[in-house]
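Working notes, structure below.
Note that this complex is displayed minus one protein chain, with the remaining chains in position.
Chains here go by letter, A and B, matching the order in which they are written, and residues are numbered from 1 within each.
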Amino acid sequence: MNKTKFWIGRGIKNVILVIFSLFCVFPLIWVLIAATNTSVDIVSGVLVPGKNIVANFQTLSEHYDVFGASWNTIKYSAVCTVAAIVVCSIAGYGFEIYHDKVKDKLFGLLMLTMMIPFVATMLPLYQSYAKLGLLNSTLGFILPQVSTVFLIMLFRQNSRTFPKDIIEAARIDGETELGIFFKMFMPTMKATYAAGATIMFMNAWNNYMWARLIMSDNSAQTLPMMISNMTTGHYIDYGMLMLAVLISTLPTLIVFFALQKSFVQGMTGAVKG
Amino acid sequence: MRKRMIALFMMAFLVVGTLAGCTGGGSGDEGKKDDKANVENEAGDANEGDVGAGKLTVWCWDPTFNINAMNAAAEIYKKDHPQFELEVTEISSGDIIQKLATSTSAGNTADVLPDVILFDDSLVAQEVVSYPDVFMDLTDSGIDFSQFSEGKVACSVVDGKNYGVPFDSGAAIAAYRTDILEDAGFTIDDFTDVTWSEWIKKAKVVKEKTGKALINGQSSYNQVTVMLKSCGGSFFDEDGNLDIAGNEKIKRICELYLEMLEAGVYQEEVGWDTYIGNINNGNVAGAMNGCWIMSSIQAADNQSGLWAITNVPSVDGVDDATNYSSQGGSTWTITTECENPKLAIDFFNSTFAGSEELYDNILPSGAIATWIPAGGSEAYSQEVEFYGNQPVYSMIVEYTSKIPICMTNAYEASARQAVCTAISNVAFSGADLDEELVAAEETVSFEMER
Partner (left out) sequence: MKLTMRKRENLVGWAFLTPAVVLIVIMNFVPIAQAMLMAFQSGRTGNMTFTGISNFTRIVRDSRCMDALKVTLEYVVVTVPLILALALILAVLLNDPKLKLKGVYRTCIFVPAAVSMVASAVIFRSLFAADGFVNSILVNVGILQTGYNFLGHPSSARIILMMVRVWKMLGYQMIFYLAALQGIDSTIYEAAKIDGATGLQQFFKITIPMLKPTMVFTVVMSVNAAIQVYDESVNLTNGGPGNATMPIAHYIYRLAFNGVPNFGYACALSMVVLVVVGAMAIIQMKVGDRRE
């Protein structure tokens, strides 16, 4: 009796999970199928994989610099991610390990930035950028995103789980403060770094509004900008468009797949409180 | 300990570096200005030698249409001026507007803006009025504006000055799938020289027999313009004052539009992509827009022979109704950041304002000239197989000559947007049309006061 109840419960659980998984993943499956079809088939709702993927790719690479845009996006996101997790993890560590009243208050103040709507700061930022010559540059792209309160908080909360006596012991052994951070904190906190890197990479990769504002050179285009351009022409090749959407989504998926286990672990410290 | 010192030093360096970057802004800016002056001088020197040498940078947005035309123009110009270079950046119309806003506010137009920018005709006045120092006055530049159709030139005239070189025609056409019309028992003639009331009646039959809407559109934005311009209407009076509430023509157009929406013979689309997509896959039986829409229609090359074009319906019940109108079309502007204006003007004089060959070359892409001499060329009288062997180009040239001339205004786009919103509110939220038009006028006048 108990056993059937158990199996029914299990069955319901799985059904719910399958439904939500399908809800979430279906649009992408549809893109995947669409990317293999011709434009005409896609708009008429064909739902079986076609043979047009190579042709779609040819059209895409003929009309758009898809490699250039991919490279730009990878470059911006990678630099952004590395810079952000270094800067934010040091800061998060600093806020926690060396915490005192002033630093705690300062952190509270920084939390205010989460409330600043980006639309409000876009224009002033652009004006400063114009003066500093940061337009169309990788540095310009990453600067507003490198230091984010969310990421600092992630590392700050996680630092709590880092045993203090290790630090004390290392200090007695004559290790420098920076040494402790790089040699001990970083390797133990792999999961947190994975979580931070995943979030950062996705945000940077998909950042369209900011890129659109500061990038105007052909050579600085990103994948989201390229996709956006594709939807305004006199003719829209859906096969090519869907393939571009697919290409623009794959890297973030791969990063998540690769880091997902540590991603969940890394978040654990952040939400423990 | 030493390591620690190095680390601290590095941190300090980073901080100082960032701060220095900020304060250094002012001086860097001055340096840039000097650079620009130098470049101008050099460019000036170069001009004395060969006018055609140098580079032009261009912003426009469609690889199969205006980018294609620009490149074709460069080909022609390069024949006589081998040292000429052209760099086109694909950038959507919306992004162009945004970049103008940001760069003028930051004062870095010199770094951002190209030499030549393409605008939709309805936006030229808005941009010139908003940024008076950005666009070059071309009135006495040597470009012969009398060779362009009058209504088209009017789009880029602000305070009596010419700010643009007209490019493609926005003459409105109605294009239909003759096979779908046939299924409903109609031919293209049934939709020629009709009024909107007749059109809606027939469109209902098409809907009933084939299940398809006759045309679609991205909200009511373009459709309202087609209808309004066909009877010489405007959102503004002759003095540039708002004239929406109590404007008979606008009210009549809204009523007709709402009628076709309700009957399901007009299908509203949210995005440009679905608008084009539904025309291409035959989900609607036709398209009504500026003639540049042909380039989108023709993209579905498997539908060759199935399409035919004709003029647009006339708005019955108002004065000055005609079967001719315009919507869209675009105009090249030259920015004041252009370092070599002589080159730019020479380029346009040899191409878009002076080359039949160019217009013949780009004709297959669907770009119809507004430069009158081009319309007389042989290419324009050819019969086009895609449209069941209609001489579509000469038909459009004829339509162009009959378009009522309408005024433009810097707030044209805002007014259009407001009327669209009014229509949407009536159609979907059951609001009262008269009240909504009053509200629309208030919205625009609110925007105009500052």
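Note that in this section a contact is a pair of C-beta atoms (placed from the backbone, for glycine too) under 8 Å apart; a residue touches a chain by one contact, two chains touch by 3 or more.
What you see is a predicted model, and the numbers here were worked out from it, not measured in a lab.
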Residue among A:40, A:69 or A:88 touching the omitted chain: A:88
Hidden partner chain, touching residue among B:59, B:131 or B:167: B:131
Of B:66, B:267 or B:340, the residue in touch with the unshown chain: B:267
Missing-chain contacts mapped onto chain A: 13-14, 16-18, 20-25, 27-28, 30-31, 34, 42-45, 47, 87-88, 90-91, 93-95, 97-100, 103-104, 106-108, 110-125, 127-128, 143-144, 146-150, 152-153, 177-178, 181, 202, 205-206, 208-209, 223-224, 227-228, 231, 238, 241-242, 245, 248-249, 252-253, 255-257, 260-261, 263-268, 270-273
Missing-chain contacts mapped onto chain B: 4, 7-8, 11-12, 14-15, 18-19, 22, 94, 97-98, 101-102, 104-105, 107, 126, 129-131, 211, 219, 264, 267-271, 273-274, 277-278, 281, 283, 410-411, 413-414, 417, 420-425, 427-429, 439, 442-443, 446-447, 450
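The criterion applied here is as follows: only the chains that are shown with their structure count from here on.
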Rounded Å distance between chain A and chain B, as computed from the means of their C-alpha atoms: 36
In the complex, chain A residues that touch chain B: 39-40, 43-44, 63, 123, 126-133, 135, 176-179, 212-213, 216-218, 228-229, 231-236, 238, 241
Chain B residues within the chain A interface of the complex: 1, 3-4, 7, 21-22, 24-26, 28-29, 32, 61-65, 87, 89-95, 98-99, 102-103, 105-108, 111-112, 271-273, 276-278, 280-281, 283, 292-293, 295-296, 299-300, 302, 366
